[in-house]
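Just one protein chain is left out here, and the rest sit where they should.
Showing chain A:
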Amino acid sequence: MTVLALHDLRHRFGDRTALAGLSVAVGPGEVVALVGLNGAGKTTALRVMTGRLRPAGGTARVLGADPATLGPTAARRFGHVVGAALVSPDLTVTENVRTAALLHGVPRADVATAGSAVVQRLDLEPWAHARARTLSAGNAQRLGVACAVVHGPSALVLDEPTSALDPRGVVLVRELVRSLADAGAGVLVSSHHLDEVARVADRVVVVHGGRDVGELAPGPEMERRFFARVLEADTDVPAPGGVA
């Protein structure tokens, strides 16, 4: 069964093509990374994946359901951070994760336990009673991830989840993503950090010009192979889909 799926997505913003037939599927226990240059269409694809943007063409599915009209049953198993997270700047770290737990459908009796666990997991305990607006960019990003996973989702979408993190934060988020996948979750993550995705992803999909132009096997020389794939796509030499 596919946990997260985008099929033949097409969308334009005015004259600019943002998505031109992008398809990606993520199975249970799998971490799939979208990599690409700025403006390649990664974030637009993830906005469709989370229901925030209705595409002009193509379909998106989260646990088999349309994300734009996701019912409570599927939504309880879904988490995401695309752009701004489910964080209120006026609430403390603890209040934010507890509020997120409630809104994600965690039973009221379990909210405090779930909140404490994720605060501990992402090493946010020293800031547990600090207002979100006072956090550094890195801690705020970790709080956003905490709010997205406090309910233990089985489908997770993360857009650039480590962009503001220090090396320790990167390791924490990587281990969290890996452990969720090991527990059976499907994770779709976008990143510019090729070394990082090489460590966490099972598959790396190159997005360029709003479409998938092939996959990169995680491993050495990712940067060289990535640029080679982008160059090939620009010159339209190979058909997309092969693994470099």
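To be clear about the criterion, a residue touches a chain if its C-beta (ideal position, glycine included) is under 8 Å from a C-beta of that chain, and two chains touch if they have at least 3 such contacts; residues count from 1.
The rule is simple: contacts and distances are computed from a predicted model.
Participant: Per UniProt, what's the omitted chain called: "Blue-light-activated histidine kinase", "Glutamyl-tRNA(Gln) amidotransferase subunit A", "ABC-2 type transport system permease protein" or "Putative zinc-finger"?
Facilitator: The chain we cannot see is, by its UniProt record, "ABC-2 type transport system permease protein".
Participant: Among A:L86, A:A140 or A:A233, which residue is in contact with the omitted chain in the full complex?
Facilitator: In the full complex, the listed residue that touches the missing chain is A:L86.
Participant: For the chain left out of this view, which of A:P67, A:G115, A:P161 or A:G214 touches it?
Facilitator: Only one of A:P67, A:G115, A:P161 or A:G214 touches the chain omitted from view, namely A:P67.
Participant: If the hidden chain were put back, which of A:T99, A:N139, A:S154 or A:S190 would touch it?
Facilitator: A:T99
Participant: Write the list of chain A residues that the hidden chain touches.
Facilitator: Here the touching residues of chain A are 47, 50-54, 62, 67-68, 70, 72, 75-76, 78, 80-88, 90-91, 95, 99, 102-105, 147, 151.
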